[in-house]
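For this view, one protein chain was removed and the others were kept in their places.
Letters A and B mark the chains in the order given here, with residues in each chain numbered from 1 onward.
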Amino acid sequence: MIRFSIIKAFFKKEIVQTLRDKKMFAMIFVAPIIQMTLFGFALTNEVKNISISVIYSPHDVLARTIETRLLESGWFVQGKTGNETDHSKILSERKAEAVLVMPSQGFLKEIERGDAKIQLLVDAVNPQRAVQVENYVKNIIAQTVSQEFKNTSSGLALPIDLNVRILYNPSLESSFFMIPALFGFILCIFTVMLTGISLSKEKESGTFEKLISSPVTVWEILLGKTLTYSLLGFIVALSMVAGAYLLFGITIKGGLLKFLLVCSIFIVSSCSVAIFISTLAKTQQQAMMGSLLFLFPALLLSGLIFPVENIPAYAQWIAYINPLYYLLEALRNIVLKGGDWVVIAQNCIPLALIGFALLLFGVKKFNSKL
Amino acid sequence: MTKILDIQNLTVKFGEFTAVDNITFSVEKGEIFGFLGANGAGKTTTIRALCGLVNISSGKMFIDGKDVSKNTKELKPRIGYMSQKFTLYQDLTIKENMIFSGALYMLSEKESIKRMKEVFEYVNFKESPDEMVKNMSGGSKQIVSLAASILHNPEIIFLDEPTAGISPVSRKLFWDLISKLSSDGKTIFVTTHYMDEAEYCRRIAFMQNGRIVALDSPENLKAASKASNLEEAFINFLDKK
Partner (left out) sequence: MKETLKKIKAVALKEYRHIMRDKFTLAMGFGLPLLLIIFFGFIIELNYNKIPIFVKDDSRSAQSRAFVQKLSAGDLFIPVYVSGDDPVKYFERNETAVIINIDRDFGKSVSYPEYGKQAQIQIMLDASDPSKAGLVLSYIPSIISNSYQADQKYEIKTRYLFNGELNSKYLIIPGLIVVIIGLISILLSSLAIAKEWEKGSMELLLSTGISPAEIILGKIFPYMLMSLIGTVVVFAAAKIIFAVPFTGSFIFFFISCCVFITASLGLGIFISVIAKQQLLAMLIAMPVGLLPSMLLSGFIFPIENMPLFFRGLTAILPQRWFMEICRGTFLRSAGFTDLMIPFLALSAFCVFIIVIASKQFKTDLEP
């Protein structure tokens, strides 16, 4: 039995308590803004801003063209050079991330002679980046050479013309990828952390005794609590949708309705997580620790920081029990691509299952006795 | 007189520890019934068992003839419970706390506020209802806490050490309120370790290690142990055991 008036009373009480606490207020409304600017503007792991130093003899026109093309490509920035003969020193002193050493006799001349040798040194501390740097350099050299030898039978002209069409995010802005995920992350923090802490706060102080001595049911207590924080989460998520539009020009392609549908299913799951945590925690501190123990891996294995598909196969199951993973998949699809129903279903069904399982377990364990 | 509370062979165990050990007693309608004993004697556990807050190991408890274990839901609105722990929200005002407490018993906001005013008038309580609970004195906190427990007009009121740590003046005020409630026909079940307070009770039970070692009116207890006051009587009874 769930009585609406009791849920309403809980809701009023929680809202007053939350908004009266200045620290809490700040955490709720300032933290998301900081996170959004951080994730939107600062955090990209695309390969760009590669500092490169090109070394060539002063009269080598073709090498100069290559250098210009590199710098114009948008991926590279000019690195520093030294006057060392050992070019690897440029890398170890971190003056550049890559050094391209062109043939000393002039590139064109050596190609025509048929034995041009170019050396590329790359800082491979980040291997993925290093290989991508190598690819970019090679592509630009190949295209420059191809153009130089256009309409010749030298075999240097490329026989294939690539026509690239980029969809959904033509300017390759990583904020487009990050922000939808961030909606999910904030929603997750809200529901898990705030619900968990507020439940254990009642337990730690005596107020819980008062609740269970009165004729309210476990479901009423849990619903009263979770509804409030879910709603706060919704409000913040919606204000972030507005912020994402104003700051980054991101709109929800699939419409607000699909967005809210997925969010509400997720909220049920993450509230179940919170209830589950608070059945185990006796104090606020333990609840806090518990939520962190959930949030840290959930964040890391959600696809927010690196793609889940890269996780070694034996560990991928961890991502597949992570509610945040499904939420991010669905939200990114809805925000960027319009939200295909197949994708929504694929993600919402596991999400609902996880939520349902945890909820049953949590409510069963959430004792109405001391 | 009708028996409103009837406890038969109640035992509560927490693991290996027996908190309440096979106690039997009854409380009559409208009386002030006192539970006396040291910390850990089993007073709080008995109250919690009666309110349906802990699982009992064996025995039976009846409130107004109804088995507590089977009719918890039905009985809860008929009892008021004031815990030993402070159960109001410190970060809410008096009024907000009252409205919330009332709502738990399905009272509307209006009803709660009306009841709050009644109770406060009753004891001549002067704090503004918009005062934050955390800013109040210990005595006021206990008054408000009691008020919150009786908003829904319960028949039986359980008070677990309601006057611990408050000033003598506040204690006097508090007991005035309890006496008034009793004269209105409410049954009061109270635990304390202040012997002078026990004098207000119609009957008291001495508890030790989960058992009731004596149960009678204060006068009879004093007479039976040939003591001039309750404190002496209490010590005499404990010595006997």
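Some observations on this one:
We take it that contacts are C-beta pairs under 8 Å (C-beta built on N, C-alpha and C of every residue); 3 or more make two chains touch, one makes a residue touch a chain.
From a predicted model like this one, the values you see are computed outputs, not experimental measurements.
When the full complex is examined, the chain removed from view is found to touch A. Considering A:141, A:237 or A:298, the position touching the chain not shown turns out to be A:141 (whole complex). Listed residues A:9, A:52, A:240 or A:301: the one in touch with the omitted chain is A:301. Considering the whole complex, the residue from A:154, A:205 or A:239 that touches the absent chain is A:154. For chain A, the residues touching the absent chain in the complete assembly are 23, 27, 31, 38, 41-49, 51, 88, 91-94, 107, 110-111, 114-132, 134-139, 141-143, 145-146, 151, 153-170, 172-174, 176-177, 284-285, 288, 292, 296-297, 300-301, 305-307, 309-312, 315, 318, 329, 332-333, 336-338, 340, 342-343.
Methods note: only the chains that are shown with their structure count from here on.
Centroid to centroid, with C-alpha atoms defining each point, chain A and chain B lie 55 Å apart.
Residues of chain A that touch chain B in their complex: 3, 5-6, 8-10, 12-13, 16-17, 20-21, 205-207, 209-216, 369-370. By the touch criterion stated above, chain B contacts chain A in their complex at residues 48, 51-55, 73, 76-77, 79, 81, 83-92, 96, 99-101, 103-106, 108, 148-149.
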